[in-house]
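Note that one protein chain is taken out, while the other chains of the complex remain in position.
The block that comes next holds chain A.
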Amino acid sequence: MTYIVFLFLVGLVLGLIAVASNPSPYFAALGLVVVAGMGCGVLVGHGGSFLSLVLFLIYLGGMLVVFAYSAALAAEPYPETWGSRPVAFYMMVYLLGVVLVGWALWGGWYEGSWVSSDEMFEFSVVRGDVGGVAVMYSSGGGLLVIGAWVLLLTLFVVLELTRGLSRGALRAV
């Protein structure tokens, strides 16, 4: 398990570097997808399998829209990625930064990875994340109502901001 978590962590760092090293939007969005997937993997390694499933489905659903938009808006014939020189330079700098910070904060790690902390789950009926969901639905009911209301409010906000077609300032140029 430590080995798989190690792989996930490496993928997470690489994906974040792919986002931060400023390539074309296609590859930046792809990097975000990789980061999301790898982060969910790390979450599974720490016992949050249900949480990671929810995160994966919902976050990637949003990412799909972002990816479609960025691909549609930035219609580049020759998208830049790690092959081009400035992007590769940024990538090396970020990688170096991550290695340096990792070297400074190495202390609590085990075999170059995070210890998988999901122990003794064989002895409990429900796992931590499922239990949390149950608590949220039982004692956090009011909060859920407020959350739903705020989502509705957000819908109105977005509709109100994007209305106005050609008069509005938010429009396709």
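The rule we apply is simple: contacts are C-beta pairs under 8 Å (C-beta built on N, C-alpha and C of every residue); 3 or more make two chains touch, one makes a residue touch a chain; residues count from 1.
Criterion: contacts and distances are computed from a predicted model.
Choosing from "NADH-ubiquinone oxidoreductase chain 2", "Acyl-CoA N-acyltransferase", "GINS subunit domain-containing protein" or "N-terminal acetyltransferase catalytic subunit Nat1", the protein name stored in UniProt for the chain missing from the display reads "NADH-ubiquinone oxidoreductase chain 2". Contact with the omitted chain, checked across A:64, A:96 or A:157, is made by A:157. By the touch rule set out above, chain A reaches the unshown chain at residues 143, 146, 149-150, 153-154, 156-157, 160-161, 164, 167-170.
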